[in-house]
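Only one protein chain is missing; all other protein chains are in place.
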Amino acid sequence: MSKVLDAKVLAVYQVAPETYYMELEAPDIARLAVPGQFVHVRCSETQEPLLRRPLSIHMVSRPKGVLALLFRVIGKGTEMLAQRQPGDLVNLMGPLGRGFTLPLPGSRVAVAAGGIGAAPLVFLVQELANMKCQITVYLGAKDKKSVLCDGQFEQMDAEVVIATDDGSLGWQGNVTDFMGRHMDWRRTAMTYVCGPKPMMQGVAALLAEADVPGEVSLEEHMGCGVGACLSCAVKISHHGKVTNKRACADGPVFPSWQVVWD
Amino acid sequence: MSKVLDAKVLAVYQVAPETYYMELEAPDIARLAVPGQFVHVRCSETQEPLLRRPLSIHMVSRPKGVLALLFRVIGKGTEMLAQRQPGDLVNLMGPLGRGFTLPLPGSRVAVAAGGIGAAPLVFLVQELANMKCQITVYLGAKDKKSVLCDGQFEQMDAEVVIATDDGSLGWQGNVTDFMGRHMDWRRTAMTYVCGPKPMMQGVAALLAEADVPGEVSLEEHMGCGVGACLSCAVKISHHGKVTNKRACADGPVFPSWQVVWD
Amino acid sequence: MKPNLQVHIGSMLMANPVTTASGTFGFGPEYAPYVNIDQLGAITVKGTTLEPREGNPTPRLVETPAGILNSIGLQNPGADYLIEHYAPYFRELKTNVIVNIAGNTVEEYAQLAAKLDPVQGIAALEVNISCPNVKKGGMAFGSDPAAAAEVTQAVKNATSKPVIVKLSPNVSDIAAIAREVAGAGADALSVINTLLGMAIDIRQKKPLLGNIVGGLSGPAVKPVAIRAVWQVYQAVSIPIIGMGGIMAAEDALEFILAGATAVAVGTASFTNPRATLEVLEGIERYLMANGIADINQLVGAAQP
Partner (left out) sequence: MKPNLQVHIGSMLMANPVTTASGTFGFGPEYAPYVNIDQLGAITVKGTTLEPREGNPTPRLVETPAGILNSIGLQNPGADYLIEHYAPYFRELKTNVIVNIAGNTVEEYAQLAAKLDPVQGIAALEVNISCPNVKKGGMAFGSDPAAAAEVTQAVKNATSKPVIVKLSPNVSDIAAIAREVAGAGADALSVINTLLGMAIDIRQKKPLLGNIVGGLSGPAVKPVAIRAVWQVYQAVSIPIIGMGGIMAAEDALEFILAGATAVAVGTASFTNPRATLEVLEGIERYLMANGIADINQLVGAAQP
């Protein structure tokens, strides 16, 4: 069951341009979290900003009771969060949402990350590695400096394919193009995608074409984070009927073939 | 002319229950300030709180370009201000308002302070001492712990009479009562008063009865601080006609006999 | 001694004056991990219509200074679903459940009220004539005194449950609407729904909300809401449920002093999922600190 609690900041540092890593002491959340879930974070102690910010659970260490976030500074909320110091308290709600569906142990899986979309996928790959899956991570970024988590993925024995827009590291181009040309879909039991919408939509199209299963993690502006306010509607097609689902409670992870992109 | 500038916090510490002393590097304001004037302070960098807070100039050191504040934590604004650390910047407008009228050099003067009302009077006594005035400070407080600035006044060779509500230091009772019983008004060229409204009103009544001059420093909720918004109206009687004056621009210091208390 | 917190909203007895604002608390279970719902005086659930509705396009939520704009557009699973899936849960709760209802026509309001009338587990109906996020009905009823009265009467005739009419602040004279609605038989009034607002994306040069306009709620609107409660209290003698920007007990007390018998916590639950209960605890502390034996003594106490 989700909790609301004040978590102590254990560490916070910049890992890439505008991108911060934060470690928080939150055993009650770390214990329950599964990959793909998120926490809803109060970024300040005042009413500015008023709303919490949804951030994926980037990694957990259950023995240490530690939870990590990886976030990009976009606006006011993330800016304030990045300024927190070790020892400060950050109010969290979580774990929230429906995470990724795990494959059979030992499966061959693909993980596609675009930009900050890598954040939840590290936790996912942690679990997949525990399950002895054969993992290939397709990691897209703007440029070499912005490539995130490649070292972490490699440490977990995942094969890492990097694509940068400017070609400053790895393949030049985007992850979707790379996957479109090089993937052997028949040998992939499951594909997990998190990144900018066009990238997720692109990979979802490849998956649909190959008729293989995959999951995407959607983003929508959130109010409550718990399914109560219906702010975070995403269009999901189920048995041919399109209905609004709640990214926060029914997702953020959805089967790629069910998402109605617009 | 008043300035708006970011002043560096040089020191901040608690001096009494809920009462803080803050030193700021603000040569452009220190240079121009006269006793009784105030600065209009932004207590946070966000829009919460939206308005500035008026705080009297407690002391200045012109050679060092330093300005000091002495303030009580009352609500959100002062609470945030008290949390600033040395090295932080605080945005100030000032000096603002009309200060105290100084007497002839060498005059015998009385200074009456109630609680945090002592704040602007230290700057005043600095100047009066420079003018070789004979100064008696009547210093009122709730209890011994809350007596403010007595040491500073004594260092400037002012005679200090303390009155506390609970008698834990000095005379038991309030400053007004003490002055009512013990003052020799004919030997006092000028009386300066700053404190809670009932205290100022009480001393003003004594002054009126004795028919001697005095000045009080009024407080009213302020918007602009520069005379533009007419929020800070105080009722002033002038040649028998009562009109609204602006505490920020026409005051905060007014002749005690002109104030219409209600 | 513990002060009395019980209040009456029409014939509905609330153990304490705190409920939730419709649309911000789902149907209740969503917040169960954070608050024991039975400790609240009532919960007011999401706006319900006769037929299911899919609501407005996204984005549906934009943050604004000390507030949020929402344009959910009354997405809801419809009355039948509510009766089948939620009413059993409502019956298990010890607290009151207030169902917020909306329609496109007077007849729809009446039909909906009639349909919910026999449903056990529903303590009262809150009639939303003030939703800024739907084309037909909604606010149109709330800004015309005659139409507001007509809807009120139709709902009253269709149900024996207490009828609470929820007023819009987007009107020239809220007291006039309140008088009409009270005259038409409303048992209580909810004051206020959201303020009509919008926000623009200066990069994309287009409105930020999918629906262009939305409803403003949160601390930003509190001064408008307090003023509305103050005016309505002077205009009518039926109880008022005050809402709009209540983040803490101090805010709720402002509403009560202005004339609200009960209060609803809305947007605050997004910031702090325990806000409802913390408001309640704070009200109780205030009563004790001020030696007030009965919350009802405080209702309208700031009025002349």
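Lettered A, B and C in written order, each chain numbered from 1.
To be clear about the criterion, contacts are C-beta pairs under 8 Å (C-beta built on N, C-alpha and C of every residue); 3 or more make two chains touch, one makes a residue touch a chain.
Everything numeric here is computed off the predicted structure, so don't read it as measured data.
Between the chain not shown and the residues C:L216, C:I241, C:A262 or C:A275, the one that touches is C:L216.
Interface note: of C:I43, C:L61, C:A258 or C:I295, the residue touching the hidden chain in the full complex is C:A258.
Considering the full assembly, C:L69 is the residue among C:L5, C:A21, C:A42 or C:L69 that touches the omitted chain. Within chain C, the residues in touch with the undisplayed chain are 64-67, 69, 143, 170-173, 195-202, 205-207, 212-214, 216, 218-224, 226-227, 230, 245, 250, 253-254, 257-258, 286, 301-302. Although one chain is not displayed, chain B still touches it through residues 1-4, 42, 47-52, 93, 220-234, 243-244, 249.
Just so we're on the same page, only the chains that are shown with their structure count from here on.
Each chain gets a centre from the mean of its Cα atoms; for chain B and chain C, those two points are 47 Å apart.
Look at where the CA atoms of chain A average out and do the same for chain C: the two points lie 36 Å apart. Centre-to-centre, using mean CA coordinates, chain A is 56 Å away from chain B. Annotation for chain B: residues touching 2 or more other chains are 47-48.
With touch defined as above, residues shared between interfaces to two or more other chains in chain C number as follows: 65-66.
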